[in-house]
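With one protein chain held back, the other chains of the complex are shown just where they sit.
Read from first to last, the chains carry the letters A and B; within each, the first residue is number 1.
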Amino acid sequence: MNPADNTVVRAQNLGKTFGSGPEAVTALTGIDLAIRSGEFVSLIGPSGCGKSTLLRLIGDLTRPSTGEITINGKSAEQGRLDRDYGIVFQKATLLDWRTVTKNVELPLEIMDEKNRSDRATEMLDLVQLGDFKSHYPWQLSGGMQQRVAIARALAFNPSLLLMDEPFGALDEMTRELMQQEVLRIWKETGTTIVFVTHSIPEAVFLSTRVVVMSARPGRISQVIETDLPHPRTEDTRESAAYYDRVTEVREALRHGDRQ
Amino acid sequence: MTADPMEAFSGDLPVGSTTPSSLRQRLGNYGPALALFVAGIVFWETAVRLFNIEAFVLPKPSSIAERLIAEWPEITAAAGNTMIEAIGGLIAGTISGVVVALITVRWAGAREGIMPFAIATNSIPIIALAPILNNMFPITSPVSKMAAVAIVVFFPVMINSARGLIEVDQSELELMRSFAASPREVFARVRIPHALPYFFSALKIATTLSIIVAIVAEYFGGPQDVLGQYIISKANLFVFPDAWAAIVVASMIGISLYGLVLVAERFAMPWHVSFRSAEEN
Partner (left out) sequence: MTEAPIKTSGGSTKSLPLRQILSIVVVLVVLVFVWEAYKFVWLQMGWIRPVRPDNTTMPHVWDMFIELFRPVRRGGDLLIFDLAARSLFTLREAFAGFVIGGVFGFGLSVMFVRSVLLERAFMPYVIASQTVPIIAIAPMVVVWGGRLNIPQWLSVAVISAYLTFFPVAINTLRGLRSPDPNAMELMKSYAASPSEVLWKLQVPAALPYIFTALKVSATASVIGALIGELPAGFGEGLGRALLTFSSQFGARSVKLYATVIVTAIAGILFVGAVVLAERRFVPEGNRLPFDAELKAGGGI
């Protein structure tokens, strides 16, 4: 295990079983995955394939039943304790009683950071919400709330950003805008991103690699490199290479399902 | 969804409103209630005069007002003593309710034992304890009444606070875990703010109950210079306008305490959903 090899996430023979006895459900089995620094990796698959569970294992929000997972060469738990990652859920999960700025400052307060408001301002400018600093979450649209959640996740400058279907609840137009935003933020910050989604176009548009998973039991069926040129724009969505990759992922999903 | 039965009403009260509401809006909110009040008083007064209803059946509002002014020193003295009982019990009951709620959150074992018991206790008429408490403590002391109020207040405050502290959104807890937040941090930054609306709705119920329970407890004996005994003695002497004057004062105290809680609530959680004006929602 050498941290210098710039592997951020490494999973070896990872498995997760919920419950025990006859009612035990195998959510994940035999997961081997290495994510390098600066990558944008999407986890895609049908519901029940364990993609959210895999994300939670990376974040030490749940513990593996078998196998091993490391973050920056450390145990997942140590990674969490060192605040190596920020996380964004499908629900923005903003605390109602805090203003937008105060929500972004929350992790900084817990980590006892100085210059919290400067940092929050910087992050809110990054997600282009500088004008909404003193608003309460309910005064924002769904897309704006999700931007705040992203700003919050990035506030303490983690090396890894975990995103669990972050745009699942947004409408298609907002969704495409947010995808552009995330790519821009990824470029600007250089953060490694692991992104759970069930949208094929979204996975292809965003990622450097798409990890295709299949269900019952959850496992990785194929990993597809999406070497589309950057910067990716609206034109990318209309390119032939993009269509090819979308088709490839779609077939991988179908193939994995049939297995 | 918050746990507030009176939300429908209290939400409309612009106590220190953060959004400017025009005079017209205010009139729209309070106009009907105000009109009904005036109409009700006028109807009551005329009906009593018109049908010559005796004072022991229903006194005129004007004679109640008259007696209120005449009896003011005595009624306010009695009201002061009743308020000491009610507020003393309210404070004791609220503090112990919150403390036990904190214990149930900290230790799951305590929660398993206490919550079902508390919910079951909620279905017994606790007021029946008043005569026992009256006999347990010295007859002249307000402690027995405070104890009755405290017991009645304890259960809603405890159960509601515990709910608010426990029923936190799972994703909020996961978020705090991702920040590697300590249990203390989770408590201070997620659980307590989440419990505030639950706590305040219990407190609103508790304040109105406290006055009523104190008066009922007074009925079972004790010092004479309290509202309950004042009302009983006046009713026994068939001086009903005086009794009604005291009832009005008791009710006013209840409403004022309720209003105080509303103000405190708004002060403590200006962010809460019940204070959002309609157009922003």
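Here are a few things to note about the model shown:
Basically, contacts are C-beta pairs under 8 Å (C-beta built on N, C-alpha and C of every residue); 3 or more make two chains touch, one makes a residue touch a chain.
Keep in mind it's a predicted model, so treat the numbers as computed, not measured.
In the complete complex, the hidden chain is touched by one of A:164, A:181, A:202 or A:248, namely A:164.
Listed here are the chain B residues that touch the chain not shown: 3-6, 8-9, 12, 28-33, 35-37, 56-58, 108, 112-117, 119-120, 122-129, 131-132, 134-137, 143, 152, 156, 159-160, 163, 166-168, 170, 173-174, 201-202, 205, 208-209, 211-213, 215-216, 219-221, 227-228, 231-232, 235, 240, 243, 246-247, 250-251, 253-255, 258.
Throughout what follows, only the chains that are shown with their structure count from here on.
Our note on geometry: chain A versus chain B, Cα centroid distance of 48 Å, whole angstroms. The touching residues of chain A, counted against chain B in their complex, run 56, 59-61, 80-83, 85-87, 89, 91, 93, 95-98, 106-107, 109-111, 136, 138-139, 162. Chain B contributes residues 169, 171-172, 174-181, 185, 189-190, 193, 196, 269, 271-273, 276, 280-281 to its touches with chain A in the complex.
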